[in-house]
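All protein chains but one are shown at their positions in the complex.
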Amino acid sequence: MRNIVVSEAGGPYIEDLPVEIVERKGIGHPDSLCDGIAERISREYTHWCEEHLGGALHHNFDKVQLVAGEVSVRFGGGELLKPIRIQIAGRGTPYYNGQAIPMETIAIEAARAYLRETMRYLDPVKHVIIDCFAGRGASELIDIVHQVTANDTSFGVAHWPRSGLEEAVYQAAQYLNYELINQFPIGEDVKVMGLRQGNQVILTVAVPFIATRVHDAAEYEEAKRGVQEALQRFVSSLPALEGRTVRVDVNTADHAKRGDFYLTLTGTSAEMGDDGAVGRGNRITGLITPFRSSSLEAAAGKNPISHVGKVYNVLALEIARDIVARLPEIREATVYLLSQIGKPLDQPLIANAAVRVRSGRLTPGIQEAVRAIVDEHLSNIHQVRRKIIAGEVSLF
Amino acid sequence: MRNIVVSEAGGPYIEDLPVEIVERKGIGHPDSLCDGIAERISREYTHWCEEHLGGALHHNFDKVQLVAGEVSVRFGGGELLKPIRIQIAGRGTPYYNGQAIPMETIAIEAARAYLRETMRYLDPVKHVIIDCFAGRGASELIDIVHQVTANDTSFGVAHWPRSGLEEAVYQAAQYLNYELINQFPIGEDVKVMGLRQGNQVILTVAVPFIATRVHDAAEYEEAKRGVQEALQRFVSSLPALEGRTVRVDVNTADHAKRGDFYLTLTGTSAEMGDDGAVGRGNRITGLITPFRSSSLEAAAGKNPISHVGKVYNVLALEIARDIVARLPEIREATVYLLSQIGKPLDQPLIANAAVRVRSGRLTPGIQEAVRAIVDEHLSNIHQVRRKIIAGEVSLF
Amino acid sequence: MRNIVVSEAGGPYIEDLPVEIVERKGIGHPDSLCDGIAERISREYTHWCEEHLGGALHHNFDKVQLVAGEVSVRFGGGELLKPIRIQIAGRGTPYYNGQAIPMETIAIEAARAYLRETMRYLDPVKHVIIDCFAGRGASELIDIVHQVTANDTSFGVAHWPRSGLEEAVYQAAQYLNYELINQFPIGEDVKVMGLRQGNQVILTVAVPFIATRVHDAAEYEEAKRGVQEALQRFVSSLPALEGRTVRVDVNTADHAKRGDFYLTLTGTSAEMGDDGAVGRGNRITGLITPFRSSSLEAAAGKNPISHVGKVYNVLALEIARDIVARLPEIREATVYLLSQIGKPLDQPLIANAAVRVRSGRLTPGIQEAVRAIVDEHLSNIHQVRRKIIAGEVSLF
Partner (left out) sequence: MRNIVVSEAGGPYIEDLPVEIVERKGIGHPDSLCDGIAERISREYTHWCEEHLGGALHHNFDKVQLVAGEVSVRFGGGELLKPIRIQIAGRGTPYYNGQAIPMETIAIEAARAYLRETMRYLDPVKHVIIDCFAGRGASELIDIVHQVTANDTSFGVAHWPRSGLEEAVYQAAQYLNYELINQFPIGEDVKVMGLRQGNQVILTVAVPFIATRVHDAAEYEEAKRGVQEALQRFVSSLPALEGRTVRVDVNTADHAKRGDFYLTLTGTSAEMGDDGAVGRGNRITGLITPFRSSSLEAAAGKNPISHVGKVYNVLALEIARDIVARLPEIREATVYLLSQIGKPLDQPLIANAAVRVRSGRLTPGIQEAVRAIVDEHLSNIHQVRRKIIAGEVSLF
């Protein structure tokens, strides 16, 4: 019998708050790059161990630091003066039953592969030096992670659905990263900051332009206008913002007279001026939402088998989504999962689903339906692990 | 006229929640060490600039990564096999008006000084390699920070007072770090995890023992019992936990038969197995409080003049404390400060104080009193800067 | 008028010595790789400066350190556990007339290009981490090197022709590096140690085999026999060894019963166990010849315009070769060039050509002919610089 509590959500509904701010760092932001690299290392390491050793090994690659490079850019081109340095830290198991595990090689290759697949203008060989400082863990933890009991009192939390502003910020960033990048000379390190005051929404967007593809200030201004208009059209048509006004501002720090434009060689501010680190960007929801409860835990890079902070955060989101998807009478669900030291992960100390029912009344029927969904997900906790290892879950 | 809103707190009171978890990483935890080093660098850099250039320069030293070392420990002693490596990243201004600023030297010396003053058994020369990878910032940001307008839509949030559990966790960690360390052979990397279920509180505490001062398992068990009893006595007498039962567990992962004890050479798990990074540990309140709103922003290492994320978080806490101190009818205050791009920091977009009045009624009189306190603090925002630079504010 | 002295060679003729030892490290030896990288950096840096600034800039990239990696190899395959690390040091000019010079980028790209072009099985991306620590030189030296006066009392020395043993060792190594590598599964890190006692020559050869292309001990032994036989045939037919017996030994440290074979993944011992550094391998003659005068100066990486140690060593070899080529009556020439502080490089303090005349008599006519050749080369000293920059001169 699992300790599952279904309760009514307390506090004001997010859409009723007078002010709301939400941020998303795009996939090319230095912090996002570190998150992506950390998680890729964890996955490749796990794949290697499963293939060669028949199971996953304990690891924790949730520390990756990016040291910004130095460039000289101008319209039409530029030069890399100092490469970006990526310093992989973390703990793994270098030997298992006498067999050496090529931990450093896996880590560095994973980082490079991730950059190659994520970034269009950043060359992971030419623009980046990747070094690995990862070592072995404390001896008591070096073990196959088959005993998947919680080794910590930790917790996961997630809500669903996104608020209107959250949806707009998330979609705008994705639209830039996956659509507009095909139409405009822009890079991946976009940043969308959303502010809602009452029914007025402002999205302040930073978009790096690619120096080699923009030849003068006029071209820059035209492309910037193009991006602004396309994005304005896109968000204006989002159902999530229905009934609200929305304005998109692009690169507000530009100052044409002083010659200040957001021009990059590689599409990311990591090339100059912005360092990055794991766990310092988007939460598992893909957003930074200061007005919501959220876990500080950096999920990326942690081992997907036994690390509560990772598994419970992912699972909480899966459950919240499923509740809302399967029970139309529920407007919003927030799921908390609290681990119990020494107990299997499918036996949390408490699993709490706080739901906001459209009718305002949490009936025993709804309560039972929610409880069943939570229970089902906990029973199938191994599926979450599988999805994480397969890379089917986005963590930032 | 500042945009200050005083409202009634929504949602359930923290003490009424059925479950609460709170954590504090002690001052010797790898993440705390990184926070402390980052902030110390920011302060020493600012001091240097003020003394030699007559003002502060833009900087951002909020990226420091600690790569764990490797040791071989046993009762009575041990050896460092691989030193801890501290990798300082971040951005500063290496030249100003033709004068070179010894940024690397300042950073490394600051890190070493911080470790020396914080850690009793860790030798910052013998046990640690400190290297600096910090570079210069993007050109547009290299400037004296006299124009203190917000360059970002960012926010700060803090509540006061601490809940009973929060207070207990915080005090327990401090008691270990500043009192029990004088009586027992223990190090600074303590961790206190507090769980409250109804009125039952459990504090799960991890305390590293010093190998050179503990000669066998019997001595270890005795010292551990001593720590447990002293801490149990201490927390049992805390007013904050009045009316609640409390149990202290120490080093629950020990397993005497398997020879597992929490034994260290240097008093921190950074010596083996635990990496660290800035912004991954305690919030500005000194705690990790998943059931509270809190900023993800890493305050440590950021420049204390213009960085909204840092200044507003510190200020919000100061205001909340002051409201509760000066207005006895207020049981709890939560303060949100939201910046307005391009405007001076003393003109936030919105300053919201959500208060919980003991009587349950937020009268216009109280409202005005709260508003005045908020306004006063915003007027004197430079005092917060001074306090940060002087090191009078704890950030983690 | 240049101070040119032509004298008779003193001491015994090299071929008359009872014992002679000569060594060549192949192009894939860790020390040779460092030399090759250092020189390539110097050349690419000079090309960049000439193209963008209209002239060469002072630099000194004669410090490159290679830290060996770690592999696990077996017949048929293997894995890289730890990449090779290449640490580029040296001094350059990062800014010239306000223009930034992408020194780090040039250096790293040059190193990678060199490895790619030199090594067949070593992947400069997958197997190697290249980092650059080069900085700027002492201020007084940062300048365009147009004033090509000697800044040091330094010297160059070279002899020609090679002795029979020297020729055999050199040719054997080149035959392995450029011919046999096409026929056998071997790598570039060959080492040929030649020993002559009277008329008996033994060449002890170390040849790394490529693990992925050799599937068992039998195959290894067969390939090794093949290499030995081919090389034995090759050196037996060398005119340089006429009248002498020669024996070739390959991989004498092998021990089949203990499972010791010289098997590598990448064709170089740098993958495990052998570090490298500039100036620690072959001299400018391509050989290590303990029984000859030779310069300790590391030529590779130094600037080819003003660095006496580099220019004079190359020039001395050019002169010695030319004397022997143009004057058939001369059996051997050794050329010393000594610089004169503050004077142009074409005005050495002394240029001494010590020649061994076949007839035994150094006539005034021969003397004058030699003097003229020396003078001609000094007059055209800029040609040597050109050749070095163009990469037409081998330095190791």
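Should a chain be cited, it is by its letter among A, B and C, assigned in written order, with residues numbered from 1 in that chain.
Everything below uses one rule, namely that a residue touches a chain if its C-beta (ideal position, glycine included) is under 8 Å from a C-beta of that chain, and two chains touch if they have at least 3 such contacts.
From a predicted model like this one, the values you see are computed outputs, not experimental measurements.
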Original post:
Relative to the complete complex, which of the depicted chains are touched by the chain excluded from display?
Top reply: B, C
Subject >> Contacting the left-out chain in the complete assembly, out of C:G28, C:G90 or C:G267 >> reply: C:G90
**OP:** Give the residue, chosen from C:F155, C:Y170, C:F184 or C:Y220, that touches the chain omitted from the document.
**Re:** C:F155
Subject >> On chain B, residues whose C-beta touches the chain left out of the figure >> reply: 72, 79-83, 85, 100-105, 108-109, 112, 125-126, 129-131
Subject >> Missing-partner contacts on chain C, residue numbers >> reply: 5, 10-12, 18-19, 21, 60, 63, 65-70, 82, 85, 87, 89-91, 133-141, 151-153, 155, 157, 193, 195, 197, 204, 252-253, 260, 269, 272-280, 283, 288, 290-296, 298, 336, 338, 341-342, 349-350, 352
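One rule holds for everything that comes next: only the chains that are shown with their structure count from here on.
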**OP:** Have a look at which chains touch which and call the overall pattern line, ring, star, complete or other.
**Re:** line
**OP:** Select the chain at the greatest separation from chain C, using centres from the mean of Cα atoms.
**Re:** B
**OP:** Measure off the straight-line distance from the CA centroid of chain A to the CA centroid of chain C, and report it in whole Å.
**Re:** 52
Subject >> Separation of mean Cα positions, chain B and chain A [Å, integer] >> reply: 24
Original post:
Do you know which chain C residues sit against two or more other chains?
Top reply: none
